[in-house]
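Below you will find the structure I want to go over with you.
One protein chain omitted, others in place.
The first chain written gets the first letter, and so on, giving A, B and C; residue counts start at 1 in each chain.
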Amino acid sequence: MAITGAHVARAPRIRLGMVGGGRDAFIGAVHRIAARLDDQYELVAGCFSADAEKSLASAADLGVGRAYASFAEMAAREARLKDGIEAVAIVTPNHLHAPVAMQFLKRGIHVICDKPLTHSLAEAKKLARAAEASGVVFALTHNYTGYPMVRQAKAMVAAGDLGDIRLVQVEYPQDWLSEPLEASGQKQADWRTDPARSGAGGSTGDIGTHAYNLARFVTGLTLEELSADLQAFVPGRRVDDNAHVMLRFAGGARGMLWCSQVAAGCENGLRLRVFGTKAGIEWAQEDPNYLWITPLGGQRSRMTRGGGGAGPDAARMTRIPPGHPEGYLEGFANIYAEAARAILARRAGTSPDPAVTFPGLAEGVEGVAFVDACVRSSARNAAWVKLNL
Amino acid sequence: MAITGAHVARAPRIRLGMVGGGRDAFIGAVHRIAARLDDQYELVAGCFSADAEKSLASAADLGVGRAYASFAEMAAREARLKDGIEAVAIVTPNHLHAPVAMQFLKRGIHVICDKPLTHSLAEAKKLARAAEASGVVFALTHNYTGYPMVRQAKAMVAAGDLGDIRLVQVEYPQDWLSEPLEASGQKQADWRTDPARSGAGGSTGDIGTHAYNLARFVTGLTLEELSADLQAFVPGRRVDDNAHVMLRFAGGARGMLWCSQVAAGCENGLRLRVFGTKAGIEWAQEDPNYLWITPLGGQRSRMTRGGGGAGPDAARMTRIPPGHPEGYLEGFANIYAEAARAILARRAGTSPDPAVTFPGLAEGVEGVAFVDACVRSSARNAAWVKLNL
Amino acid sequence: MAITGAHVARAPRIRLGMVGGGRDAFIGAVHRIAARLDDQYELVAGCFSADAEKSLASAADLGVGRAYASFAEMAAREARLKDGIEAVAIVTPNHLHAPVAMQFLKRGIHVICDKPLTHSLAEAKKLARAAEASGVVFALTHNYTGYPMVRQAKAMVAAGDLGDIRLVQVEYPQDWLSEPLEASGQKQADWRTDPARSGAGGSTGDIGTHAYNLARFVTGLTLEELSADLQAFVPGRRVDDNAHVMLRFAGGARGMLWCSQVAAGCENGLRLRVFGTKAGIEWAQEDPNYLWITPLGGQRSRMTRGGGGAGPDAARMTRIPPGHPEGYLEGFANIYAEAARAILARRAGTSPDPAVTFPGLAEGVEGVAFVDACVRSSARNAAWVKLNL
Partner (left out) sequence: MAITGAHVARAPRIRLGMVGGGRDAFIGAVHRIAARLDDQYELVAGCFSADAEKSLASAADLGVGRAYASFAEMAAREARLKDGIEAVAIVTPNHLHAPVAMQFLKRGIHVICDKPLTHSLAEAKKLARAAEASGVVFALTHNYTGYPMVRQAKAMVAAGDLGDIRLVQVEYPQDWLSEPLEASGQKQADWRTDPARSGAGGSTGDIGTHAYNLARFVTGLTLEELSADLQAFVPGRRVDDNAHVMLRFAGGARGMLWCSQVAAGCENGLRLRVFGTKAGIEWAQEDPNYLWITPLGGQRSRMTRGGGGAGPDAARMTRIPPGHPEGYLEGFANIYAEAARAILARRAGTSPDPAVTFPGLAEGVEGVAFVDACVRSSARNAAWVKLNL
């Protein structure tokens, strides 16, 4: 029953700021818990809303000392403070990711940004170039890559346990947009179905990018082209709420991706199956502590987080022994922990442990390119298109 | 704990013949058990092989009185016997379905034929015309439609319990052809991977037709067009062993179909999910006694065969109380039982109970048209094509 | 995809009679299907009811030639017929098992009897002595021992795969007697809750015997003593409808047995878990095609009927490839098939294959002794008692 994870050694906590994530927000609270879980960050400043009163109220709620109503002002001022923030978490709607990030990274402040990277491909590329030039740590919270058994899966594919990959089946069905929730003014639905704030993709941007990223992360395969059939089932909806996508990978592997926000009865049904010449694996987000593996001709077996067979890549991401489930927040916190390792290494002027892995700019640009390709393909009756990378 | 199914009342058993199904065969034995289970048939004649010695040996094994080495001769002679067969079960490789069936139906002998109907679309249509003209009962053993919970699912869709159907996700992964088994001479692999005997489709014909039929049976939706990406992953294989297909149905529903014979770790993973505006359902062949239903906003619930909520359409197909599982053979036998009801009604000069339902010529032609469309689409880089019905 | 089971070679079918199993019965129909499935029996005579008209009507329903209203007369007459029955299936309420069996076995007619063997221990012992003296084949339909994965489990325990057995947890919850169904006159509930016909045990006799037999069959452990706490939750019920039992086995293994007919939401939840020094296994009747195995320190893996790792003991009991589920009827039929092997060997004057295994008199006496011990223990406030064997 020993704790198997090797956690970041104590150092002064990273001073963190946040943009977005005020009182009605969902993902901001998740980021805050994730930042707190391993005690590597201290939230000291925030621009929780463009409305000063609201931003202040949120700061008071949270016990955060410095509140701003302008993210540009926040960036400028924090950069000048002796104990100003070292990193910023960006949890705004998609269209603000780039302008916010630009303000901070140009001042050398590290960025932890919610996905997708931006709401347009041009902006994603521009941001990526700027961020690379700046040299900051840039983490994109494709949080599902933080689950220990996803790390285990990636390690097994890389080790050749599956043989040559033939098939990648990934899906992410939800049902929360089965009805025109945006018409009710519900905040999450409102901006996510507005192309101006969400981007050209609806379900593709919100969850399709997660599914795509997960498949890419685990398999390491490069996409060659895709054919996408997008739908907006709910009358009046301005973005896709369902997508069927066929995938062709370099080297001959093929796949399918399905994402939906109108699949009645599905909560967050992200599920990945990968089949190779030697074995197949399956992982489902709603039961994330299990990885199912079947060698060709063998028995389907269930590897647990920390249980028999699980290796160091899972162990690095694990806080408690097997049989005591970890969940979404722990997975999310793992991204924050990985980013902390990178930031602390930067602070110390060293290189982080080579095992440190988290999604960043490349994954961000590719995610937006995936949405862009889906939209282009669907507009041409599901023609095969390449990612415009 | 009363038996809920209303079974066919006693009448002289239907005299049954069989073509194919000799000593090395797989599906012949299944048909024989299915015919026997409800005691409605008596196997009295067979052409188990074109090799007379083998046919005789099989007949001896089975305790069948009349053995033939020529199906044409069998048809001719049985038709002249006073107590000749009333129905024939055709369990040969696909390319023989049509020639065999033609011999029997033209003599007024009812046909129970394994799927797919034929190995080419032209032949399927020709056979269908001839069979319709003959007036015989023609049952196609798309056996999965015999599972009680599949009947239940169909009834629920028809009753509007799911609302308007939006999405149909169906898949049938296997792994038994992950390696070049045909090179070893294994009989089942040998003919199934030979286009001359199997038809132009490999996995599409062998199991894709089942998946397609199941989706059509349950939803009642009409396919408008499909886009298929077929692969033959195993070097040297002459037919597809994997297929990714996007589906567009009349009325706007969309779907995906995946079938594979190279998905390592999958046995007979036929699974159907249907999502409507009101609810979603899921059924998996490997656990066939359960139907999962989730009303939008409600709880996922598991209906069992004969348990709470299951209706008369499931009950008609059920022999034992819930909690005692029925399986593949019982589902297969249900097709035989339904065909028996039709044949006995024909014998009696009456109409069968309107509830009697089994796949027949229309489903058979459509199945072959589905394979044909997949092959055509894939040859044109997954272009959208219509079924050539 | 070859059929892996080696089935009984063709020989003239065994002429079978049946006592009980008329129109309202449940288990009679199950026995008939089980007898028919592998085509080794032919039902030619029956005393389906003590009411002549009813017995005749059932015979007509079933297409059975010889109907009787008296089982004694049936035994006497069939014994004199040149083509009289060779075996009889006894499917009456429990109190009739012994008198019926005595009539047939004393005339050398083999017996296939439903469980429990009798409704009292004295009678069970007397019957066993008589049956042994007669030399007939006597099979008791503890049908769950016919499931392939139960055979697999037994083989694995015997091979030492689990190491030394420490724990045996077995349970069989149902809910069909949660309310006073017997008050409604429902036939199954009526006799099962009447001590005169069912015996002193209610749930213990009806399903506890199955659970106990399963545990004994798989582990081979000998019971040393038990402590039972029986309840009749439903007001007015004359027999137990729930039992909690602690088990002590020779050699130090311990266990628990729970059976219930008032566990709301349970259908036929028979489940066995066995834990040894090296591994643990789990099998559940409602999903019988799977056996779960976890080596100490390893991964929980799911062995399927006919899939990777399953051995010859499972294969002998299997008709179709893995992934196509078999169920209750097939398991039941396996007991009939094993009995047929024994009967045919007797007919041929040979010994049956040593692999042939089915529950018989010893298991029958022990089952009744188990019920007797539970009742005795519970009457003494769950004192530890031994089986009175």
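The working rule: a contact is a pair of C-beta atoms (placed from the backbone, for glycine too) under 8 Å apart; a residue touches a chain by one contact, two chains touch by 3 or more.
Just so it is clear, the structure is predicted and the values come from calculations on it, not from any experiment.
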| item | value |
| --- | --- |
| Hidden partner chain, touching residue among A:Lys115, A:Arg319 or A:Arg346 | A:Arg319 |
| Residue touching the undisplayed chain, where the options are C:Gln40, C:Asn94, C:Gln169 or C:Thr304 | C:Gln169 |
| Hidden-chain contact residue, picked from the options B:Met18, B:Cys47, B:Leu270 or B:Met303 | B:Met303 |
| Positions on chain A where the hidden chain makes contact | 1-3, 9-10, 12-13, 24, 26, 29-30, 32-33, 36-39, 60-63, 174, 176, 186, 188, 266-269, 285-289, 304, 307, 319-330 |
| Interface with the undisplayed chain - residues on chain B | 293, 295, 297-304, 307-309 |
| On chain C, residues whose C-beta touches the chain left out of the figure | 162, 166-167, 169, 171, 173, 175, 178-179, 227, 229, 231, 233, 242, 244, 246, 248, 252, 254-256, 258, 260, 262-266, 273, 275-280, 282, 293-296, 298, 300, 381-382, 384 |
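Here is the rule we go by: only the chains that are shown with their structure count from here on.
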| item | value |
| --- | --- |
| Chain whose Cα centroid lies at the greatest distance from that of chain B | A |
| Chain A-chain B separation of Cα centroids, rounded to whole Å | 43 |
| Whole-Å separation of chain centres (CA-atom averages), chain A against chain C | 55 |
| Chain C, residues touching no fewer than two other chains | 304, 307 |
